[in-house]
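Left out: one protein chain. Kept in place: all the others.
Showing chain A:
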């Protein structure tokens, strides 16, 4: 009070100077109390201003325990992260914004709690709860051979209003169809039943379920689905006999239009040449017809390519005896 009754007293401003450590080597910096200049004279000057502490970064050593700074997933705290990060779109003739009060850095997810050291420590703690990996299964092929079915489940632990995470229900089953004992018809039917879930390139069937409330129930459901698909695909229904050419997955030459055409043509040629009676089987077994058959199947299954078309041309020329 007395101080301010004396108008002649200079108001003291202490300037703030703290060195930002430019490298990881941070030196201990002296703490200096900060006082802001109060514009108003009089009553407010008596109250002491709230002391703003120096940021934590100034007190960090190089060999500190980072896990204690970020023990769990936490938003980015500029005062706790000693990195001089800049993020943001720069104004003209400027640089990106610094980290203090930078909303962009807070918005994005950070993995500061998952440094390799932290993960190693986590794993070390979890190891007590794990069993050892069997030594015999040291390669992927052996794993697949003995355990063809792969089940993927996720468990979530979090402290929140509810312990139950809805994503924990999903169960994914993956199996290669070659491991299942399916014949030709069964395999085609299986693929048709399963539809989108089968990938032709990797021969992998993926079934994902989450229709039951519990993970256990979903797992039972996927195993049930697999069993049902397997047994159904082995059965042949009555209406399957009505499968037309349009339903066929690939082109089969036997009993097709192409076969009929070529047989008719060849028989006519033979008739005109007045050679001895040749039966259909003989015609079908001849080499030229085999070549023709291969080229037509290639054309139909793979589409028109230069190769296919030239094979077809050669085959037809040989068959029709064109020079």
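Following the convention adopted for this analysis, a contact is a pair of C-beta atoms (placed from the backbone, for glycine too) under 8 Å apart; a residue touches a chain by one contact, two chains touch by 3 or more; residues count from 1.
Assume contacts and distances are computed from a predicted model.
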Listed names "Septin 5a", "Adaptor related protein complex 2 subunit mu 1b", "Small ribosomal subunit protein mS29" or "Guanine nucleotide-binding protein subunit gamma", with the criterion being the UniProt name of the chain not displayed: "Small ribosomal subunit protein mS29"
Selected residue (touches chain absent from view) among A:50, A:93, A:241 or A:321: A:321
Chain A residues that touch the omitted chain in the full complex: 256-258, 261-262, 264-265, 268-269, 272-273, 292, 296, 299-300, 303-304, 309, 312-313, 316-317, 319-323
